[in-house]
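Have a look at this one before I ask anything.
Here the complex is missing a single protein chain, while all its other protein chains stay put.
Should a chain be cited, it is by its letter among A, B and C, assigned in written order, with residues numbered from 1 in that chain.
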Amino acid sequence: MSQLTDEELMRKVQGGYMVEGPEDMTEGYRKALRVQLTVQADTELMSAPSYWMAARHAPSTNTQVSAHAIIQDELAHANIAYRLLEDIGESKERLVYGRQPYEFKHPYGFDQPLDNWAELVVATGFFDRAGITLLSDVHENTSYAPLKRALVKIGMEETFHLRHGEVWMRRLAKAGGEARELVQRAVDWMFPMTIEWFGLPDDMKRHSGQLDFKLKGLTNDQLRQVWMASTVPLCEELGLDAPAHWDEDKSEYVLDYPFPCQYDAVEKHWAFDEGEISWDAVFERWKKRGPMNEIYVESVQRSRLDVQRWLTA
Amino acid sequence: MRESVYDVFTRKERGDRLQHVGYVDAFDDETAKVYAWTTYSEEKWFEMCVVKRVNVLPVNRTDGLFVEAQDSSHD
Amino acid sequence: MIDALDLSTLSDDQRDALVRLIVTLADSKRLMGIRYSDWTLGAPSIETGVSMASMTQDEWGHARLLYAMLKTLDIDPAPFEYERSGDKFASLSALDREPSDWAAVVALMVLADGALSTMLRSLAQGTLEQARRRVPKMLAEEQYHMSMGSAWYRRLADSGGESRRLLAVATENMLPGLIAWLGVDDAAARSMVAIGVLDSAEDRLALYRDEVREVVALVGWDIDTVLGTSEWDEVRGRAVGRPDEEACERARGDRNRALLVE
Partner (left out) sequence: MSGGRDLWSAPLGEVPRDRVKAIWKVLQEVLDPEIPISLPELGLIYDVAYEEGIARIDLTFTATACPCMDFIREDITDRLLSEHWIDRVELIEVWDPPWTSDRITVEGREKLKKMGVSA
């Protein structure tokens, strides 16, 4: 552990100092990094069961192959993030196999079922774009060198996911009929889901130290704008309705619905007409977790304990 | 399950340096090779190899991952 | 190099036998991928899961190439891939059910995937030009499956107790069907040997036995004494039985048919 104070380390990293390991960190830095990496790792990990459930019924061998290529990447990315956590004193074993489902820190979107190929396609188009928006910012700005290096691989692969999402959204939208309808329905619930993913608006955000320690560079609202800047034009080009538009006067994207608002996970329906709710109500919904939380976590943990028992007997 | 850390090294193409790209946990050399090959599949590597971390000997530093690996190999 | 087979000279029976051979291989690869896929998440470590996802894709890549070989016989592969009922699937009997535990998955990797590779190796050395041109790439990709499978097989067998018992059970369940399939010597299979598409049944079996002798001995099996199952379906070229319905639905992509716009 470093002898510096948090403030001294903040000044150093703002000046370009790169942290290489626990020996360079203050406790404050380690904690902030731990929180960030845990969210990153859990998000990558839980995307795998969520994508897999839909991948099993993808319409052809080729689509099942591309979905598994994405799942393979997500698992590899999760593993890399858990290994980084292990390097700073956390246990990968405990994090992956020793936690209860509600203890995972992934976004609410990955507690939802993906019911068909169109939803998987929009998930790679929207959710993975949110992931890459967050991680590109980390890659550009992070003061933690091992993470910066790891993100080169992750960035390369996530761009494949994006293209996959885009190409397939285009194909299904062009096909018309049921295919187009299913894509639009996926957009209807997944667009607001991703918007919410970026978290509290800046004027309400509690101080986490992530910006001070240069673990990221952009604020939640800025990241939301970056995501919309690529997603809204894509939807417009494909003739899909997305509830946001470019506002000339404000020179930014604005949402066409009350934000945040309530979500019915069973109906996959956002209650736009019930108006804005408090962020406390959002946190409460997140805390309860979505319908697939336990199933997804169980699917990842199911054989580790057995095999471990066998091998140590 | 007793697993060891293996560091993964790759060369992108002829003439390039061998570089460290990451690491995996595995219970033996054979599985370590498969895990490394399928985990670090972002490039079409010209060459890839794995080294058990305890076999990487630190030369000038007294802290960091490779020193820790040495310490943990004594138990 | 041996001369390539002239497909236009085949008799109807030979043609049917060749189709049977290609379809049983293609179906097996398709189902093998589904079984691997089901253990991508539930694998005993994330690294293992990553490898399972990769092997899943390999199997489906091979299935795709094998189904496409039907085109050289002027047969459209699409009905085989998307329209057959489960009782027409010609996949290995070892793949009929989802593996019940990790030991069974490991046994599949070594024994069933290994049997497919043995048959493919025979095909790659035969007179079928299409196979000689495609199969070597598949076999190169299969090397990782065998490394992974045998490392895990040894690890589970060595640790004794429950894992060794489960491995022995899975091995016992799979081997008779695999031996019958590899050693098939009915009229159709003999006609493939006669025109040089495949090695003889004895040669194929000998190769396979050499490949797995050592590992199955770890769980107390003598591969030289294992007999093939006698319940043989000559039409499909596999042991009697069929894969579970859900696996067939997934292989055909039934539930998302409306989204098939490639």
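We adopt the following convention: a residue touches a chain if its C-beta (ideal position, glycine included) is under 8 Å from a C-beta of that chain, and two chains touch if they have at least 3 such contacts.
All values reported here derive from a predicted model rather than from experimental measurement.
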Within the entire complex, the undisplayed chain is in contact with A, B, C
Among the options A:M18, A:A145 or A:V167, the absent chain makes contact with A:V167
Selected residue (touches chain absent from view) among C:L5, C:I22 or C:L65: C:L65
Considering the whole complex, not just the chains shown, which residues of subunit C touch the missing one? 57-62, 64-65, 132-134, 136-138, 140-141, 262
If the hidden chain were put back, which residues of subunit B would touch it? 13-14, 42-47
Touching residues (missing chain, whole complex) on subunit A: 62, 65-66, 69-70, 156-157, 159-160, 162-164, 167
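Note that in this section only the chains that are shown with their structure count from here on.
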Work through the pairs of chains, note which ones touch, and then classify the graph as line, ring, star, complete or other. complete
Per the C-alpha centroid definition, the whole-Å distance linking subunit B and subunit C comes out as 33
Just give me the whole-number Å value for how far the CA centre of subunit A lies from that of subunit C. 38
Hey, how far is the Cα centre of subunit A from the one of subunit B, in Å? 28
Hey, what residues on subunit A touch two or more of the other chains? 72, 76, 79, 304, 307-308, 311-312
In subunit C, what residues contact two or more other chains? 44-45, 47, 50, 53-54, 155
Residues of subunit A touching subunit B in the complex: 20-21, 23, 72, 76, 79-80, 83, 87, 92, 150, 153, 156-157, 304, 307-308, 311-312
For subunit B, which residues are in contact with subunit C within the complex? 1, 3, 24-28, 30-31, 33-35, 37-39, 41
Subunit B contact footprint on subunit C (complex, rising order): 44-45, 47-48, 50-51, 53-54, 144, 147-148, 150-152, 155
